[in-house]
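The complex appears here without one of its protein chains, the remainder shown in place.
We call the chains A and B, going by the order they appear; numbering starts again at 1 in every chain.
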Amino acid sequence: MKKGILAKVTLALIFAYLFFPIVATILFSVATRWSTTILPEGYTLSYYQQLFASSEFMHALLRTVYASFATIILSILLIVPSLYLAIVYYPRLEKLFEILSILPFAMPGVILAIGMIQMYSRGPLRIANTPWILIGSYFVLILPFMYQAIKNSFRTINVKTLTEAALMLGCGKLETFIKVIFPNVLRGVISAALISVSVLFGEFVLANLLVGDNYETIQIYLYKLQKVDGHLANALVAAYFLVILFMSLLLIWLAFRTRKHKTIV
Amino acid sequence: MSHVQILDVEKSFQGRQVLKRINLQVEKGEFVTLLGPSGCGKTTLLRIIAGLERSDGGKVFVGGKEIIEGLKKKAQNIGMVFQSYALFPNLTAYENIAFGLKINKISPPQIRQQVEEIMAILSIAGKEKNYPHQMSGGQQQRVALARALVTKPDLLLLDEPLSAVDAKVRESARSLIRDIQQKMGITTIFVTHDQLEALVMSDRIVILDSGEIMQQGKPEEIYNKPANRFVANFIGSYNFLPGSLLGLPNKNVEVCIRPEHIKLVKLDSLAQEEDASAHQLQGTLTNLYILGNTIRAEVSVQGKTLLVDRLNGFQASNFVLQEEVRLLLKKDALNTLGITS
Partner (left out) sequence: MQTNLSTNKVTHWGKELRRGGVLWIPFIPLLVFALAFEILPMGYIIYSSVHTSKGFGLEAYAQIINSKYYLISLRNSLLVSIAVGIIGLLIGTIGALALRSLSDAWREKLLTLVNMTSNFSGVPLAFAYIVLLGVNGLVTVLAKEKLGLDLYGAGFNLFSWTGIVLVYIYFTVPLAFMLMYPAVYAIKQDIIEAAQIMGASRAYFWRRVGLPILLPAMLGSFTLLFANALGAYATAYALTSSNNSLVSITIANLVTGDIFPDPTLASALAVVMACFLSLSIAINARLKKSSGGMGL
């Protein structure tokens, strides 16, 4: 009994530690004045109004959305069919995906960025300081997440047997992929996309080093805003965290539905 | 006084009573099996005896000492084999077996001698340096058994230790456990849902259902004289039929008979002559298949299907499906279960 209480107190402390900055940020974003009291002295939504009324903010947000979605769609198109083919027809090529998805661990944003800057500032493909270089680097950044999530969803549906069953029934190869395989891994692909959105919305290093002011993403906007208007920046951080919260809930809901679906079958 | 005394033990989980005032005595050296379907409370009872679970009421004594949950177990010397074996994955077979001896501060040379002895008895000598994941299921099982036996426990508790190995290993493990138990004279409580295991291994079987003891007795008593419909249903296959079908004096009584106690004969065979030792029924042969050493026939009698088992070798080819046949039910093999409502 004593041990149970000790464990719960420990957990409570850790969670307090993890959530204190988040809760404080959210409270601060709706506080009128808050300096020497435990809780804010009054509440307001005016910072959010100001933030959403700002065209700079909206543009930064849209840039991030464009870059993220373009990268995610590109990644899905590049990874899903080839990973499927690797699993079903070329098992040895799966190794390739493993190598490609482990490399980013040895090559974090800073290293990737300075390699790309040097490579693409001259020569035939001058894409430094354009959104294109950002999309290229984002593709590498989310590759491990994409690969892991998509591989798992292929595993769960036992993709090889499913393919063979479809082929036995006279389905063509392309038809099998489009009509049988893809609908079944769609949910896994969506969760991979959601994880990637969370990662990309929080991305600063690559954007700052590769494009900077030439393509101001939401994180760069936040970094600049922080120096000009603390309250607005704080509202943005709070909003960012609420978006992450929403994504997480969406992911859980997806996972839950998948599990429920499986138990019925 | 009995070696193990279980007095009025009760237990509920979230409002559901899983043990209802259980009373049970186990004598020294006895091998008692707790048998029942999953959820009958047998494992909970075993865990209460082990002191791993707290009972809501009642007491358990082993060798005169009361078992209390959460108390340090150094003094009580109970050995237990878990369903999953629960071997320590970071320790070798030798270290696993020596674990309990070390805690009891036995001298190293003595530990060595005792561990080697028990490993030899269980034929796992030579596996000392192997880690659990380097051994087969059967070997892991023996290590778990050795670990429980090496302290020469006052009481050995076995929680379905045979369920995780394949059929061949299981069969040899059955007789191994029984042999060692008898040689060492260790009082043993064994939990299983497998009726065959219970019949083969036990001195006494205790049948549990929904937290209550349904019947206890020697294997042959349980098999031949089930006390109620649950026991009859649970052990082997039984045919249940209303007394009226056999023309018994009390028409409301329900009787049961083992398939092997029914004889299947041709309608026109000589056996149709009145035989005072058997009831006679006429029915239609609806199915006939091999179970291995026996052949099973399904005969429909007035809309009720009776199972008949004959040794394989019996002239099955003499019969054709849908044929009218005669059944002879040995009177002394009939069990009366009580009045049906």
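What to note about this one:
Here, a contact is a pair of C-beta atoms (placed from the backbone, for glycine too) under 8 Å apart; a residue touches a chain by one contact, two chains touch by 3 or more.
If you're wondering where the values come from, they're calculated on a predicted model, not measured in any experiment.
When the full complex is taken into account, the listed residue touching the unshown chain is A:113, out of A:30, A:51, A:113 or A:180.
In the full complex, the hidden chain is touched by chain A at residues 3-4, 6-8, 10-11, 14-15, 17-22, 24-25, 28, 34-36, 38, 74, 77-79, 81-82, 85-86, 88-90, 93, 100, 102-119, 125, 136-137, 139-140, 143, 164, 167-168, 173, 198-199, 202-205, 208-209, 212, 219, 222-223, 226, 230, 233-234, 237, 240-241, 244-245, 248, 252. Take chain B: the residues that touch the chain left off the picture are 50-52, 72-75, 78-80, 82-84, 86-91, 99-100, 103-104, 133, 147, 151.
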